[in-house]
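Working notes, beginning with the structure itself.
Of the protein chains in this complex, one is absent; all others appear in place.
So that you can tell them apart, the chains are marked A and B in the order they are listed, and the count of residues begins at 1 in each.
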Amino acid sequence: MATLHTVNKSPFQNQTLLSCLQHTKSGDAVLLIEDGVYGATKGTALSDAVTGLSAGVKLYVLGSDLAARGIDVAKLGKDITSVDYAGFVDLVADHDRTQNWL
Amino acid sequence: MAYDVNGTAVEHDEEGYITNLGEWSKELADVIAKAEEIEMDEEHWAVVNFLRDYYEEYQIAPAVRVLIKSIKKSMGPEVGNNKYMYELFPYGPAKQACKIAGLPKPTGCV
Partner (left out) sequence: MSEVKKFLYVNRKAPYGTIYAQESLEVVLIGAAFDQDVSMAFLDDGVFQLTKGQDTKEAGLKNFSPTFRALGDYEVTKLYVEQESLDERGLTLDDLQDIQYEDEDDDYAEKPSIIVVSRAGMADVMADQDVVLSF
């Protein structure tokens, strides 16, 4: 019974991403969309915390939201996968439920 | 509300600015100019083309003083001055020329 979590807020602006990661179960997936994608880059003040809290969880980002914000996929943290809209739909279909962290 | 370009309708708002910027064409520019009672000549086109280039580069239609200053720089002071620009576009060079160029109303105009 795995959950897909989506986060659409910048982790530098509030605690939503960190709280989400602290509430995930092993086997869950977290998809970063809109301003949430700022949590996916490496070399930031939060990247260690994001990596540390994501053990057993798969992290994804929505590619179009990355591109809109000028973030190259080369800047993504390790083991973070970029997906397109079709990939988004697949993630929703592959999980038992979707939880949106607003 | 729409302009008629050889039988094709191009939507515009209540002030005459086209709704979908992608629908602009030189033929449409002539139709809008006619509605504005302007006979397009080379100088009018130079200003309209300048505005389209400016929008392409900066994603805004410049305010009138920015337009005149920039025209002065690129085309010289005999074109880039208030008097001449208002002769070309009597109802306001930025507003009227932007409308003909198929751009939104200039930022900063009321």
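Convention: contacts are C-beta pairs under 8 Å (C-beta built on N, C-alpha and C of every residue); 3 or more make two chains touch, one makes a residue touch a chain.
The structure presented is a predicted model; accordingly, all values stated were derived computationally and were not measured.
Undergrad: What does the interface between chain B and the hidden chain look like in terms of residue numbers?
TA: Where chain B meets the chain not shown: residues 54, 57-60, 62-63, 65-66, 69-70, 107-108.
Undergrad: Where does chain A touch the missing chain, residue by residue?
TA: On the side of chain A, residues 8-10, 12-13, 34-35, 38, 41-47, 63-65, 67-72, 75 touch the unshown chain.
Criterion: only the chains that are shown with their structure count from here on.
Undergrad: On a C-alpha centroid basis, what's the spacing between chain A and chain B, in Å?
TA: Spacing between the chain centres: roughly 44 Å.
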